[in-house]
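Reading through the structure tokens given below for one structure.
Note that this complex is displayed minus one protein chain, with the remaining chains in position.
Chains: A and B, in written order; residue numbering restarts at 1 for each.
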Amino acid sequence: MSDDHDLPRSEDVGEAAERRQYIRGAVATLALTLAAFGLVGSGYVSGGTALVVLCTLAIVQIAAHFRFFLHIDLARSHRDDLQLILFTALIVALMVGGTVWILFDQHTRM
Amino acid sequence: MTPDRILPTCLLFFAVGAPAAAQEQGFLWAAGPVAEAQRAHFVSILWWMAVVTVPLLIGLPLILWRYRLNGGGGRYRRDWGASPLAEVAIWSVPVVVVGFLAWNLWHATLSLDPYRPLGPDPLEVQAIAAEGHFLFLYPDEGIVTVDRLLLDADRTARLKLTSVDVLRSVMVPRLAGQIYAMPGMTTELNLAAFAPGTYAGLNTQYSGPLFPEERFETEALPETNWHARIEATRDGAGPLPPDVLQRIAMGDGAEAYLAADADLFARIAAPSSHGAHR
């Protein structure tokens, strides 16, 4: 209802531009997904290398989602959005980090 | 009851004045060094917390009386919403209290780790928690007892725990705290008693309809009696049948066995023995 929390700026760029952005995003994310499955399925990478490659692809995938679908980039990021992303990163780090710590500790003891 | 026991009893039992002291089962009636340390830790926390709780218990009735709508004598300041001094106090006092408690917690947790041996040369026992029953294997003595743990009161004991099917939790409250016994895994619990006696032990984790019956007696015997008891048990026991778990479940078990099968615990605790089917 108020002026200072208006809709994301991407609403203004026009429908054609926005459609192009979504198509680029769809292609990029599909390519990344196919690359992940392809590399493992073809047996091109395995073991520790596969883990590193897949993690990298996953992170790029997340970035692509932010960029193309959620319209968040560094240049015109809303301060609220950035705060929320940082908060999300903190919570995910706590949950994942804690889980890894706990389960590895238990793993070595029983 | 010593004053240290009266305090928590009064604080927490004020609802009903039943004869709590008669039911010596929990860690407040400690009979071993670990439970004693738990009890002392418990009481020290109550004292520390009094720093935060007592002012509120005193202040609340005073404020309610003084600032009541009808006839209260207090001044009315409808916009009083901040006071730096009060804010500093109400943040710093809990910070200090929690700081001390955290320091205590760290030391107590490390020194009372259930995995930490309580003395040299502990008695080794392997405990298998099964539906409705506990099996205790004494690898050095070569015997197995059912629903009864025989301890040498002059020696500490180290229990290796596992469970046959579901998650259980093994505790002898008056001696020490509990640790889970899980199928396909081995966990550890160290026990020690101050003096000879019989102490109740139990599973604390719901495991099925027989859960309330999953209890055992812990008998801590003086050293000479313990040796005699082990000998007597060995003389009276038959060999451990391979289907011992099924027999016990059918109510067809003995009180003790000779442990011909030294690998029983290792086999049950092996991950591969669980859930590989379906």
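In this text, a residue touches a chain if its C-beta (ideal position, glycine included) is under 8 Å from a C-beta of that chain, and two chains touch if they have at least 3 such contacts.
Operating definition for what follows: contacts and distances are computed from a predicted model.
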item	value
Complex member absent from the view - protein name from UniProt, among "NAD-reducing hydrogenase subunit HoxF", "Cell division ATP-binding protein FtsE", "acetolactate synthase" or "Heme/copper-type cytochrome/quinol oxidase, subunit 1"	"Heme/copper-type cytochrome/quinol oxidase, subunit 1"
Hidden partner chain, touching residue among A:A31, A:V45 or A:M110	A:M110
Contact with the hidden chain (one of B:P120, B:P209 or B:G251)	B:P209
Residue of B:V146, B:I179 or B:L258 touching the missing chain in the full complex	B:I179
Residues from chain A at the interface with the omitted partner, ascending	1-3, 5, 80, 87-88, 90-92, 94-95, 98-99, 101-103, 105-107, 109-110
Residue ranges of chain B at the interface with the undisplayed chain	8, 12-16, 18-20, 22-23, 25-28, 35, 37-38, 41-42, 45-46, 49, 52-53, 56-57, 59-60, 63-64, 67-70, 72, 74-83, 86-87, 90-91, 93-95, 97-98, 101-102, 104-106, 108-110, 112-116, 165-167, 169, 171, 173, 176-180, 182-185, 187-188, 200, 202, 204-212, 271-276, 278
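The rule we apply is simple: only the chains that are shown with their structure count from here on.
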item	value
Between chain B and chain A, distance of the C-alpha-averaged centres to the nearest whole Å	45
Residue ranges of chain B in contact with chain A within the complex	115, 182, 185-187
List of chain A residues in touch with chain B within their complex	109-110
